[in-house]
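One protein chain is absent from this view; the other protein chains keep their places.
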């Protein structure tokens, strides 16, 4: 008998990705899709791609919680914590795609303000399977990682584990428009973003900065098999994002300056070893490009060594709505329930 | 035991779509991928999206023919006929995505020049399942339709079947860059096509014109269940394509002026009835848009009646590489072999 | 002494184009830029491209009217008529980019509802210089044409003048996002429009349909040198627009079926003759493409004859914000004041 799953925020991009993956998932049944904005309307009012394929209307959050065994929350940070609180109070498992359960209370306060429901933070397991696969089994709250954070963490984790982060790594990412969500925003108007590259939330103001530092800090202290609530070292990163004219995609270019000279091919082997058992991270010699993972749930990682400046340059390409959101959430969901890790997921990108 | 399939032209866009679909197909095994350009190189040299997923190298056409039970040819028109000849001579079934087996010898000569291997034309079944589902069972040569032709035919076939095409229908399509193939062409350079809409092969010079006329002529004479080699009426269409800055997608806007006044909602019902049993064509009241079928194998169709001018305006949106190429080819392949029609295929589009 | 000009709606795309052209215009001084939304803010709050170049803040409409000799209105239809009324009552000349003064009262009522200030309609001269150059001299109200209408009219006017429109011409246009304005609209979100072609307001529902019919009807009755308030014949056109992923640009593909057979090269010569004295319309043998007129004030026109179907296929490419809006408005403004027609304007497109 399939698990009954509900999705909150099913009218957003994260929600659509969940619908698509869970619809094809052999162990789940889409019990309820919730949307405040489209409440009572058919699913195809929000999503033309499902016209004629899903015969359902959007419900409210309460009905979705009541109807499901497992709840996916793809709602904005801040608004999500109360919804998770309600779901957990009703005994439902939660996979949360928002930022609300990714950080400890003190770090959360630094970046987002005081946490409204800290009692569930202890249950939350950070949903990056490559670092937390073991702890995800049976988790009651999965805190699914941010898209930008995932890209930077995957690029730098092998360095962190090897003590090669240097003193202050940096990462510049380029990101597509869907990372900013489906809201109305002049900066996302086609005529404003087309032919435009635009930095935003730079110089330590992007909230994913805290998430990246916390996770890399844990890897630095604990290594690859990481415990969400275990110890962590202090890491500071200079993180700067640039919005570019794409619908999807994140490409991270991450720099670190470890002590001493390194060798490029040894470094690449180290990366290969680090992710050897991870089907959703592919380490390659070629530089990764976002199109190769478009609408896929896999990340591509590579690394080079710039001998002239003693800089490690690591890259990660992913689809912010795949490995960066819905795909990763379903990957963690599979691990929670002991399903095969790739169930319902897609490894290859759509090219062209 | 799965069918052994081979793909010629596996380094082109049609080829990539076949690889993707047949890789996921439970009844097939990818026995051989052929490419002249990438001969001997690993698949990921041509296709970064398959890096780490397919451990194979490109072979030549002869090896591919030898290795397979069924051959998919995704090679240019003209060059394909000899390859099909070789494959049929070796007793292999063929699903041909080129234009080489879509037309009778005389019509082929008009648009493409003399046919080099006309002896196989009689076996060829036109691979549009919505019109030819019955005859596809057991076919030895499937002539898979052109992408633009599919869009225009699906938009106008219900009118043709009802005798409502009027004297000279017209169709203007907008099409993305992948429809022109993966070749090097200044007009497809990103900096040349970005922010550009450009008509091409207009005023009766596009070769899909002949294909559209032949197929609509058969529907006019025979109705929906159409025999490839049955009778056909004479149809002329004014067909004009416009290239626009998209990687994928075809949107057909087709106009017909039947005698007498019609009613919009009756017309829409007629379209719904026509495609009622066709899972890969969805008739809807909303105007179709290409993103709703991006990387899917479905077409969306709608129709309006412009009372002021007595014009039927019919629309079809499809992915030129999905329902317009690889998806449709696999759909036909499924029917040839008695597999479920949707095996290995995707109904919903990727949005965004 | 330069003319003092004011711009209403200076925070919209039409407004920005006016600012850019009038700033460079040797006979004008930008006396006032009005914007309700950005009232009191510096110009660069709305327009990053003018940062450091224009030291001014947005004012309200009344102040702009008071400060100027000539008022350009680039505000929405419906909202503009009262503003024109106020400006004319104060004795100011007006160049109106909205739809409010393009149609006679009865036709306006059909497409937009009852006209609120019909007393100024008799003064309004339709601002398409190629047809109305003579009457524009000294005009007090210029009704600047719509972008889509301009493209279709320029494509078909030579046929209309020659009595070759046939019974019901049709036009399908592809248009970029800026044509829909700078408002917040989910359909214009980058992630929704990217890789998307989407028909809208089809089958006789787009309001430019009426404008096209009125203008072609006048050409049919009067020929090239057309009087706005002179007689006109009845023309009906099947007009269908498709939104495509571009910031700028309109490409019209217009079809007509005149009686009897024609000759393609004779037709092209006829077009060349028709526009021989028009510096902002270039007739060419090559098919026009929108990039060739990007951010220019010129339109490119070509025509082909499809002998198989007896169809004339005429094309026009223009920048909806150049020849389709601000450029054309300044071109008419120049003619009103007896300035050289091209003053402040740009003939060549930006490529790439």
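Going by the order they are written in, the chains are A, B and C; count residues from 1 in each one.
By our rule, contacts are C-beta pairs under 8 Å (C-beta built on N, C-alpha and C of every residue); 3 or more make two chains touch, one makes a residue touch a chain.
Predicted model, so just to flag it, every value in this text is computed and none were measured.
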Sole residue of A:159, A:191 or A:321 that reaches the chain not shown, by the stated touch rule: A:191
Listed residues B:81, B:160 or B:177, member touching the removed chain: B:177
Residue in contact with the excluded chain [from C:152, C:235, C:293 or C:313]: C:293
Those residues of chain C which, in the complete complex, touch the missing chain: 13, 16, 20, 23, 44, 47-53, 177-178, 194-195, 247-248, 282, 284, 286, 289, 291-296, 300, 321, 347-352
Contact set of chain B toward the excluded chain (per top definition): 13, 176-178, 182, 184-186, 188-195, 245-248
Sites on chain A contacted by the missing partner chain, in the whole complex: 168, 170, 172, 174, 176, 191-192, 194-200, 202-204, 209, 236-238, 240, 242, 244-249, 251, 253, 255, 257, 287-291, 294, 304-311, 313, 315, 317, 352
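Just so we're on the same page, only the chains that are shown with their structure count from here on.
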Partner chains that chain A and chain B have in common: C
From chain C, the most remote chain by mean C-alpha position: A
For chain A paired with chain B, centre-to-centre distance based on mean C-alpha positions, whole Å: 37
Where chain B and chain C are represented by their mean Cα positions, the distance between them in whole Å: 38
Computed distance of Cα centres, chain C from chain A, in Å: 46
Contacts with 2+ other chains: residues of chain C: 176, 191-192, 194-195, 245-248
